[in-house]
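Input: one structure, supplied below.
As you look at this complex, bear in mind that one protein chain is not there, while each of the others sits in place.
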Amino acid sequence: MVKISDVRQEAKRLLEKGKVRGVVGYVPGTRGGWAIPYLIQEAERAEQLVWDPTCVHNLALFVVEEKKEQAKQKEPDKRPLAVMVKGCDSRAINVLLQEKFINREEVVLLGVSCENSGVVDRRKITHLLHGQQAGEIRFGDNGNIVVVVNSERRIFDPQEVLADRCLECQYNFPVVFDYFYGEKIKKTPPAPYAQVEKLESFSLEKRRQFWEEEMARCLRCYACRSVCPMCYCAECVVDPISFAVEPTTTAEEKAKKIKWIEKSPLLSENFVYHLVRAIHLAGRCVDCGECERVCPEGISIRLLNKKLEREALRLFNYVAGTDSQAPSLLSTFQETDPEDFIW
Amino acid sequence: MEKILKKSDLGKWVGKLSAFDCYAPTKENDHWEFNQVTYLDSLPEDYTQVNVPLKKVVLPNREVLFNFEDNRNGGPHIQEVLPEEKEVVVFGVRGCDARGVALLSKIFSESSPDIYFERRKNQLYVVGLSCYPLPGDNCFCLSVGGGPFSTQGMDILLSDIGRKYFVEVLTPKGEKLVELGWEFFAEPNDQDRQDRLRREKKAQEMFNLEIHEAEKKAGVLHHLFEDKIWKTESFRCLKCGICTYLCPTCHCFDIADELASPVPLQGKRVRVWDTCQFPDFTMHSSGHNPRPDKSSRLRQRIMHKFLYFVETYGEIMCTGCGRCVSKCPVGIDIVNILNRVESHEG
Amino acid sequence: MNKDHEPRIVAFLCKWCSSAGSDMAGVSRLEYPPNVIPITVMCSGSVSPIYILSAFNLGADGVLVSGCHPGDCHYIKGNMYARRRMALLKELLPYLGLEPERFQMSWVSAAEGVKFTQIIKDFVAQLKPLGPQTYLRRSL
Partner (left out) sequence: MKDNPYLPQLARIVTIKEEVGGSRPIKSFRMQLLNGHRFDFKCGQCAMISVLGKGESMISISSSPLERDYLQFSVLKMGRVTSALHEMEQGSIVGLRGPYGNGFPLEQWTGKNLIFIGGGIGLAPIWSVLQTALRQQNDYGQLSLFYGARTSSDLVFKDELRKLKDTLPVYLSIDVEEPGWTEFVGFVPQNVADKKPSPDNAIAITCGPPIMIKFVIKTIQELGFQDNQIYTTVENKMKCGIGKCGRCNIGPHYICKDGPVYSWAKLKTLPQEY
């Protein structure tokens, strides 16, 4: 089991020695003990760090955000940023390293193992508790999840409460880290692509109907894009303007910015948005599942990403975020890549 | 006017409203939304709160303002497009959402009336449902001038008192709806009135979230423009649109031209939801951005609701629905922030 | 469904091979259906998936990406990158419910006027029964 006191101690030491400019970790939130991401800059606050099954967020996002923030500073703090990473977070870090968005020495990785468990799905918990507030949620034995409700301990099987992404995860401990807490227990999910396969088994017409219903709900709040550590582009096809505007950018350059899709949440535009995002994440998505978790409309975004993840594996034997030195999926090829679909 | 409607008569009454488009909460996936219904036998027992608030009926996510075309010979031509003339009844509206539309009216109807909003609002009949028990863990309407039995912005308020609804008919629009099914409405007796009152009292005691002295926050916030709380709290902000898109009072929008054809020119000018939380919202064409970071944008959201709007209209632009607290993916909690700024005073 | 619909095909043709191949078809007076809107690109490897999605969004009934045969790329291996990218898109579109016949990739060399003609004929023939593509098409 991860001893959180060890993590706190290391975080405290790093801050005290001034080795890092901050520690991004999880601290308790304000409503019902659900953890929130937090930037700790004072050593004494390291005591607030927690590691429990409500630590759902992919903290690699904040590495991206902080990198962009530092780039805007006149005198950037060049010290590394310490980050708590679980398996999926660490794989996201690997992709960022692979794409040279960050260098290894910019981060100090405090790796925590999900061990035989994972993080919970809030909706599942709410459903199981019939609206009662969970006071505390923590890891139990054998991957079980302990939920304290009105000072009563209830134990749930991981199958009941874990997020789908964790039930389908094969990387339940960090693949890259500077410090490691907990144990490496390799988990082998029985059917990581069961949902994708189920949808594939539908008729074309039924799949179309399914996706139309999903996409019609999209409000274009862009939470899925905002939460994604891989969506770091300064210029995105869905934005009518580019954020890469410099004082020297000419009016012509701005006027020529292609408006690929309309801002209106029309079905067609929602489709193009989500398709572009999915394809841009092919070989990059680490299935942290955050996009789907944050979607206020509950759109099955993971089903898109998971499909491409499976195709990358099936067609090209590629798994995202496992090797920061290997070429990325779409920046390489094999002579033997399939081409039976080509006329 | 007060009436009684047996729950079993709800469907019969709604049956009389065939001239209207009727909307009611229906379950989609894991959450409730207002959807058009052809019949309504009952309001679902497990109904809590819709995901996207009532504002979508008066301020839809996309509104076509006009069509335009330029067919060379005749020169450019603009054709106004107004919302369809169709009266809409929405059932099961919670007090926070109804108040939201009432607050929006201050912005959209008082000066330079917005014809699109006005028309949609005039065509809207709000049949509210009082909150007992409270629909959500994060309800805090009582702190911001509302309440579980609030009637502001409603035409009719239904209160569940067991096997019947206590019906408060609040406006001529409400009377019109009741008249269409007058045979199903009875006069309430003292017991009914007591039942309703008892539930209202109980509901008021159920809140577990409160902004302390919310009406005084304007005075506090006034001094906190440069406070460090904005930076600390916004560190984890994703810059997404959830808190504002799902807010009953947030109303920011963008206006854009959408083309069906570039040559000959043919298209629509539309208004679509936009949010102060998006980085490009205030960005000038030059690239200069007066609100360049997450902290200034979080500050704007809270200041607008609890200071700027109060200065202009004398009311808080928040109805305490709790959606921004429940739905924020990173737990940014407006109630917590406002309760914390209190301690900064002096 | 309108079976008489004349499908509109947007074809991204690489400048060095496929576009030259289509020219060859023209020079050789080979007849092929007039349904193609050709867009010459420098390399099939420069075709971003958004071009394809955008073509569908703006009303294409079918989209063709055509490049040089493996080993013949003017930029050595651009077509090899394209092959990977398009393989994924080819899987993704039908998963979303778009008919698989609507997106096609081909290798056409500068000399293959006949092959190009045949590809267009075949593509039109397989698109025709599907009728117009409305799924991803923008309708304001």
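A, B and C label the chains in the order they appear, each numbered from 1.
Operating definition for what follows: contacts are C-beta pairs under 8 Å (C-beta built on N, C-alpha and C of every residue); 3 or more make two chains touch, one makes a residue touch a chain.
Because the structure is a prediction, the values reported are computed rather than measured.
Visitor: List the neighbours, among the chains on screen, of the chain that has been left out.
Guide: If we consider the entire complex, the absent chain touches A, B.
Visitor: Based on the whole complex, identify which of B:30, B:84, B:179 or B:257 touches the chain you can't see.
Guide: Going through B:30, B:84, B:179 or B:257 one by one, B:257 is the residue touching the chain not shown.
Visitor: Would you indicate which residue among B:7, B:291 or B:340 is in contact with the undisplayed chain?
Guide: Of these options, the touching residue for the absent chain is B:291.
Visitor: Touching the left-out chain: which of B:44, B:113 or B:219?
Guide: From the options B:44, B:113 or B:219, the contact with the absent chain belongs to B:113.
Visitor: For the chain not shown, which residue from B:5, B:22 or B:65 touches it across the whole complex?
Guide: Considering all chains, including the one not shown, the answer is B:65.
Visitor: Please give every residue of chain B in contact with the chain that is not shown.
Guide: Here the touching residues of chain B are 65-66, 68, 70, 75-76, 78, 80, 107-108, 111-116, 225, 251-257, 259, 262, 265, 267, 269, 271, 274, 276, 281-286, 288, 290-291, 296, 300, 303-304, 307-309, 311-312.
Visitor: Where does chain A touch the missing chain, residue by residue?
Guide: Residues of chain A in touch with the missing chain: 241, 250-252, 254-255, 257.
The definition used in the following text is that only the chains that are shown with their structure count from here on.
Visitor: How are the chains arranged in terms of who touches whom: line, ring, star, complete or other?
Guide: Topology of touching chains reads as complete, every chain touching all others.
Visitor: Which of the two pairs, B-C or A-B, is linked by more C-beta contacts?
Guide: Between the chain pairs B-C and A-B, A-B carries more contacts.
Visitor: Taking each chain's centre as the mean of its CA atoms, how far is chain A from chain C in angstrom?
Guide: The separation of the two C-alpha centroids amounts to 35 Å.
Visitor: As a quick test, compute the distance in whole Å between the mean CA positions of chain B and chain C.
Guide: Averaging C-alpha atoms per chain gives centres 47 Å apart.
Visitor: Using mean CA coordinates as chain centres, what's the gap between chain A and chain B in Å?
Guide: Distance between chain centres: 31 Å.
Visitor: Residues touching two or more other chains, restricted to chain A: which are they?
Guide: 262, 266
Visitor: Got the chain B residues that touch at least 2 other chains?
Guide: 258
Visitor: For the complex, give me every residue of chain A touching chain B.
Guide: Its residues touching chain B are 29-32, 34-39, 57, 61-62, 69, 123, 131, 133, 217, 219-223, 225-227, 239-241, 243, 245-247, 249, 251, 254, 262-266, 290, 293-294, 296-298.
Visitor: Tell me, which parts of chain B touch chain A in their complex?
Guide: Residues of chain B touching chain A: 28-31, 51-52, 61-62, 137-138, 232, 235-236, 238-242, 245-246, 254, 256, 258, 270, 272-275, 278-280, 283, 285-287, 293, 325-327, 329-331, 333, 335-336.
Visitor: Over in the complex, which chain C residues touch chain B? Could you list them?
Guide: 140
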